[in-house]
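Handing you this structure, nothing more for now.
Only one protein chain is missing from this complex, and each of the others stays in its spot.
Right after this comes chain A.
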Amino acid sequence: MATGRVLCVCLLFLSLQLGLSWSLDAAQQAPVPTGQVLSEQPKETGGTRRPPLGAPHPQLRPRRAPATACQLWSLTLPVAELGLGYASEEKVIFHYCAGSCLRGARTQHGLMLARLRGQGRAHGGPCCRPTRYADVAFLDDRLRWQRLPQLSAAACGCG
């Protein structure tokens, strides 16, 4: 009876642990908007914008068509999930751009395109895309450094 109780306790903790790690993983994989934070690199002044203080809370499932404006999002991925054939225990942060570009096209072309699209004369409008890229590096399972140049987005813009 005592052993049965111990077994029950162990099973309870196992299920708790599994449930906890699942929710942890899910939370980690949810994309998180990071504002324009990656545009402020060390010693690169340029135009920096502070991220909005009310950054949205990470959700468990991202919506299909984000209603927010074009901004930088981040996703934490194990290296294997990059699908590039590398094997490593490390996780990398993949930044990408997503959002609507109804307003705030920052190039001449984008502004014109948005106007023409509003008039129904252009097939598409300005799209949210990276304006700068960043490299990603990690140590693989054979403990050799691998570098993926320009893999991740560093800043976003409507163009």
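Here, a residue touches a chain if its C-beta (ideal position, glycine included) is under 8 Å from a C-beta of that chain, and two chains touch if they have at least 3 such contacts; residues count from 1.
The rule we apply is simple: contacts and distances are computed from a predicted model.
Colleague: One chain of this complex is not shown here; going by its UniProt record, which of these names is it: "Proteasome subunit beta", "GDNF family receptor alpha-4", "T-complex protein 1 subunit delta" or "GINS complex subunit 2"?
Modeller: "GDNF family receptor alpha-4"
Colleague: Among A:70, A:92 or A:105, which one touches the chain that has been omitted from the display?
Modeller: Going through A:70, A:92 or A:105 one by one, A:92 is the residue touching the chain not shown.
Colleague: What residues on chain A make contact with the chain left out of this view?
Modeller: 2-3, 5-6, 9-10, 12-14, 16-17, 20-21, 23-25, 27-28, 32-35, 37-38, 41-43, 51, 53, 55, 57-58, 74, 76, 89-93, 134-139, 143-145, 147, 149
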